[in-house]
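What you see is the complex with one protein chain gone and the rest in place.
And then subunit A:
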């Protein structure tokens, strides 16, 4: 069994905290909340694990709940997704606010940067997924609007090493989006969940995906690359998209909606968080009442090898908690 220790509690938000995003260095994080702000919080997790400072509070960027926040995997840029229908890109230094990205018809639910930081994806209750090209100097150009989900899109996430996007929806499906010469299309629809898919994450290699749902299950999906079709010496060139097959379903770990999942790229452990107030860690372990009586909306493993044992969580109580998970065999 893993040993789990609560290292710190970061208070400051005045409403439900929705999401956290670690900086790639693992040395600070951003959180967003129903209080319409984003907090950038810096600890020194190893040297001073209990001492955290709020570095910056981003206020006035959004008029409504900030639902999503994402650190760029390459720079120090952050992107924010808000119920006010816009995506914010507060720029350095001091996160001065440049013009927000507009276009979605209503609430933006999630925002994600591709592995190179060259592409940004957003999704919305308007059922669409937008892909933006990052042109630099605060310029973004919408390169594709993908409208195949039939309901509210809850989350977008890029593949860890390729320009492949995954989206999760209220329509109970996950879709995988690829580009063919800048033409973005849906290459796979993953069906199996029986209610809203709230979140997903790739493993380090990007050949597996984990998803969590309101149906209280967690599903693991494996990417299967089709064999080249050959017939009588001539190679038939079809657009052969990999398929994703559900290889495992974990039920009975959570008793209410599962809102978030994080698959560590360092040690491979998966953490999930739920409306049943608990965080589960697979190799299965559990932190009960991890935020007291509150729903836990987000869990994120620290991305840095130096702090790989650190897990952060965000709850309806407006608190961010930092956990250390050790002795995992």
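As a convention for this text, a contact is a pair of C-beta atoms (placed from the backbone, for glycine too) under 8 Å apart; a residue touches a chain by one contact, two chains touch by 3 or more; residues count from 1.
Keep this in mind: contacts and distances are computed from a predicted model.
S.K.: Which of the following names does UniProt give to the chain that is not shown: "Trafficking protein particle complex subunit", "2-oxoisovalerate dehydrogenase subunit alpha", "Geranylgeranyl pyrophosphate synthase" or "MIP18 family-like domain-containing protein"?
M.R.: The record names the chain that does not appear here as "MIP18 family-like domain-containing protein".
S.K.: Hey, which of A:23, A:109, A:193 or A:208 is the one touching the hidden chain?
M.R.: The one listed residue touching the chain not shown is A:109.
S.K.: For the chain that's not shown, point to the residue among A:39, A:125, A:159 or A:265 touching it.
M.R.: A:125
S.K.: For the full complex, which residue in A:196, A:211, A:278 or A:313 touches the chain that was left out?
M.R.: Once the missing chain is taken into account, the touching residue is A:196.
S.K.: Residues of subunit A in contact with the chain that isn't shown?
M.R.: 16, 34, 64-65, 67, 83, 106-107, 109, 125, 152, 154, 170, 195-196, 214, 256-257, 275-276, 293-295, 316
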